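Omission of a single protein chain aside, the complex is shown with its protein chains in their original locations.
Should a chain be cited, it is by its letter among A and B, assigned in written order, with residues numbered from 1 in that chain.
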Amino acid sequence: MSQFRIPGKGRVKHDEKVTFSFDGRRYEGLRGDTVASALLAHGIHLMGRSFKYHRPRGPVTADSAEPNALIGTSRGAGRFEPNTRATVQELREGLMCESQNRLGALSFDLGAVNDALHPLFPAGFYYKTFMWPRSFWDRLYEPVIRRAAGLGRAPSEVDPDRYASRYLHTDLLVVGGGPAGIAAALEAARAGVRVTLVDETPEMGGSLLSDPEVEIDGQAAWDWLAAALDELRARGVRLMTRTTAIGYYHQNMIGLCEKLTDHLDTLPENAPRERMWRVRATRVVLAQGALEKPLVFHGNDRPGVMLAGAAQSYLHRWGVKVGERAVIVTSHDSAWHAAFDLAEAGTKIVAIVDTRAALADELRAEARVRGIEVLAGHTVTGTRGRLRVASVTVNPVENGRVGDPRMLHCDCLLMSGGWTPSLHLFSHTKGSLQWDEASRTFLPGRMTEDCHIAGAGRGLWGYLDALSDGAEAGAAAARALGHAVEPTGFAVAHDRPGTGESHKELPTDRRSHRVRAFVDFQNDVTAKDLRLAVREGMRSIEHVKRYTTNGMATDQGKMSNINGLMIASDAVGKAPPEVGLTTFRPPYTPTSFGAFAGYKRGATFEVTRATPIDAFAEANGAVFEPVSLWRRAWYFPQGGEDMEAAVARECLATRGGVGIFDASTLGKIEVAGPDAVEFMNRMYTNPWTKLAPGRCRYGVLLGEDGYIRDDGVIGRLSDDLFHVTTTTGGAARVLNMMEDYLQTEWPDLDVWLTSTTEQWATVALNGPKAREVLDGLVEGVDISAEAMPHMSVAECRVAGFRARLFRLSFTGELGFEVNVPARHGLALWEALMEAGKPHGITPYGTETMHVLRAEKGFIIVGQDTDGTVTPDDAGLGWAIGKKKPDFVGKRSLARPDLVAGGRKQLVGLMTEDGAVKLEEGAQIVLDPDQPKPMKMVGHVTSSYRSATLGRSIAMALIEDGRAREGETVHVPMPDGVVRAKVTSTMFYDPDGERLKL
Amino acid sequence: MMTSQTHDFTADAGARVRIEALAPVARFSLRVRAAGRPVLGRALGCDLPDRVGETARAGGRVALCLGPDEWLIQAGEDEADAIARAGADAYAEAPHALVEISDREVSFRVSGPAAADLLATNCPRDLDRLAVGGATRTVFDTAQVVLWREADDAFRLDVWRSFAPHVRALLEIGQAEIAAGL
């Protein structure tokens, strides 16, 4: 049995040993221990080094507010986590822990030189010291500071754990499983409400776990607790432990992070490490309790100095005495009870030092019974001890004057500066805070959500008050949910109500520059830093916070914010409520990235859409590229081909014979109804009335601002039915836009829109041999040049499947697009491949498609346009139905800025040296010798090597581009200026002879 | 006392929730104004319910109201042509759009005592409010789905074909997680 463990005491399992290591040394703890309680049981307080000064530190709390005892934990490869609070991490067999932020051994840290040099690191030192010279920042200051200051090391391996997420809908969510929360849950559950009760620790009970002497309704606290939890379970209440409410969002959405495996000796297969719950609660009860505040005095951060309430918890929950000789220093009654409990357990209480002169008689009497010396109206002016507190200096204070010092020897100093409600979640809701002068603390004020706050969370102290208030909150929630209920009362014996007062830093006789009184332990901020910030002109608490970093550490200022405010308001000379509190933000406690990511990692990081023909591409070695959410075959390398060789081969094979392309990702919308043609006339720039059934037209869609939004070939299947195609990326957007106009501007039109993108698989055949491939497979329609001219559509059968067959071309070659029901897409493809074998049919990917269309000057919306390009800019003025009275965007085409000169127009570019390919996105200038910054007149939108033409080609948007045809422009690149000639965008077969096959 | 090392392992994990890919059916998207609703109901041999989320069934055909003027018609695979013809025949009397979407979606069934838990991994809806026999369009992760409640512990998801592998992968991850008992 370790020296400081009391046999049989606490809620740990004394018969179940758990071994773990800390900084390479093996230790034994008990099942139910935290790392902190297990180390304390061995008399170890020194657990880490501080952020800035590398000061030795030990745990100051027994809970999630812990700022000091931050450790790295590991359970093998990839499962290392820095900055874990030793006070929260439960022991598990084989747990490996290490201390942090030390250079060398924890007990002899070379970085502690920072502490000796502390006058060099005052508040704002980053801003002051390292301003000059600039180059020193990158090379010297920052690397040195980064190494010297900081917390744990970042893990470097991929996290192999799974993380889960879940939605939960509940009538009532109760946050906090202490007496108030349990009372609320009981009351609501008895009324028939669907209740969820969560607590961040492994056990429900809250402060009751640390106060077993209390009796509720005639039962010992722990018996009452067990019975209450049994009743909650029996009533179907969802009880969630190890579950932290990390954020409170709009309309009662609460984020819960549930830790599932960090406490387990072995990992169950496939078990997620953590689960993020997104809870929607009709009502919420916040019963988060209160946080104990430290006192601010010189040397208040030495290992062995801890909150009195924490010592009480270590004693009762874990059966651990935090020391043999304790001095209590307090401004609140609660620490007296801690002292009495420790005295019962055999710790020598050297003295209770209370800052208050007037003390309750009962407390004095209890102390006298136990033979404890009481020093009322005293302050603490310092502590000593290198790695552990060894003595404390106390002085009487009379009329504001600090009297003669007295040294008290001890191995632990237990402090309490009173309690402040845990306001974090309430603060997330933008609920207003209200200053309570009597308790000198902020209490929750006006609520913005359907929420109740109960117990110590609204400043009520003592078990009777907490239980009654919890029950009232539960009843109020139940009533709000339509249940009639009167809250039950409680009888509490041995209650521990109490009062106290709040302080700025304690009075001292030390000269001010020699005082190191810490306010924010995690960020190493002292009272002096706060006063310095105010002296240097920071008046707003928000500025003080940022200048000093007070409250900005991962503990979110749980221990430091109120003390910081007291000191800052004193320095500013205003009352605390006038200075105000900084905003608490989610998450309440540090939360892993994994919990936020949930399932969004690896293959499920994002949807990857694949076409019905994807399996062919996969099996035939295609290289893929992402296009919106789709993965599309980019090119099909053969042998050792690189991309350029594969694309050149695919292009030549298509122009010389026949190529086959998976166009299934194209958006497809069925526009049907008596007013279909009217709708098309209003949406697209083109005229549709005279388009005969069986024919197609290239359509351009504008935004109301006159800029190109989308394009595609549209076939008219009958008078009332159009088959619209959109770009791959634009499918959902275009349908949304069409629905918007139809539902809200033209609800009188009898026309309906249905997405058929995924109903059809689409295969494009292009090349002079395309018809020969198709011929034997088509039934029900004559596909000869005469019967089915370019830009036709027919319903027929292809390869035995019901099909919509288009004759169109995005390559400039004879082309067909075959649509069959998606499940037959792969079979159609394979049939076409088989039929095409004698003709050398060649599968090609999106890159070849891009090259072939660029050789013809066909645009890609989103590549050659960017949302600021009009049809005229893109050379598509011909596609505008000028006689139509109106269509979406028509009015804008007469906007003064769109008809003015100097618009960027789409043109072709040919580099003087055809072997040089321009870079897409490269900027274009007219005079390469002009001084910088040069006037840029446009940029390259598309650029390829054209195997057909044996040289590079490009398209570009250039100011007044069409008027510059024949001129030379310049493209400055890092390795020299490229000269290029402005040309037409029609690089190949400008007269369209090849379509006439 | 703490019971920190216990959790609920289920002997037969697969029994808690099953995922099945379902055979294709005939599916149509029907859009028609209120005035034409009875005409189409008669033509298709199945009433068209007028509340979003409600279904009607007749002779193996199901009509689900997805929106104020939108129904999903579902039937046996061999009925597709008959449904299309019936719609065409009624067009003059009641103009509408009846578009076959049999191949647009594929379907999964999720069933077993943990079926609702599995869906709650990625569906933000309160499934307690989805009545047996009802269905609704909603999302599963970022994929749009039509979610049918076939029984207390059985659901069906119709998912656009290209989103199906993603939805299936998420369902399987969730199934393994439920099997792990944590």
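Keep in mind that, in the parts below, a residue touches a chain if its C-beta (ideal position, glycine included) is under 8 Å from a C-beta of that chain, and two chains touch if they have at least 3 such contacts.
The working rule: contacts and distances are computed from a predicted model.
Its record in UniProt calls the unshown chain "Sarcosine oxidase subunit delta", which is the match among "Sarcosine oxidase subunit delta", "Septum site-determining protein MinD", "Peptide/nickel transport system permease protein" or "succinate dehydrogenase". Listed residues A:Arg153, A:His250 or A:Arg535: the one in touch with the omitted chain is A:His250.
Contact with the chain that does not appear here is found for just one residue of A:Pro885, A:Gly902, A:Gly921 or A:Pro974, A:Pro885. Summary of contacts with the chain left out: across B:Arg18, B:Arg42, B:Arg109 or B:Arg125, the touching residue is B:Arg125. Contact with the omitted chain, checked across B:Ala21, B:Ala88 or B:Val139, is made by B:Val139. Residue in contact with the omitted chain (choice from B:Cys46, B:Leu66 or B:Ala97): B:Leu66. Although one chain is not shown, part of subunit B still touches it, namely residues 52-53, 66-68, 70, 124-125, 129, 136-139, 144.
Considering the complete assembly, subunit A touches the hidden chain via residues 249-251, 253, 278, 280, 430, 448, 704-705, 736, 739-741, 743-745, 747, 885-886, 890-892, 895-896.
The rule is simple: only the chains that are shown with their structure count from here on.
Remark: subunit A and subunit B have CA centroids separated by 31 Å (rounded to whole angstrom). Taken in their complex, subunit B has these residues touching subunit A: 1-2, 4-5, 7, 9, 24, 29, 31-33, 69, 95-97, 99-105, 117, 120-126, 128, 141-143, 160-163, 165-166, 169-170, 173-174, 176-177, 179-182.
In the complex of the two chains, the subunit A residues touching subunit B come out as 11-13, 31-32, 90, 162, 164-169, 202-203, 260-261, 263-265, 268-272, 278, 280, 599, 603-604, 606-612, 630, 670, 672-674, 720, 750-760, 821-823.
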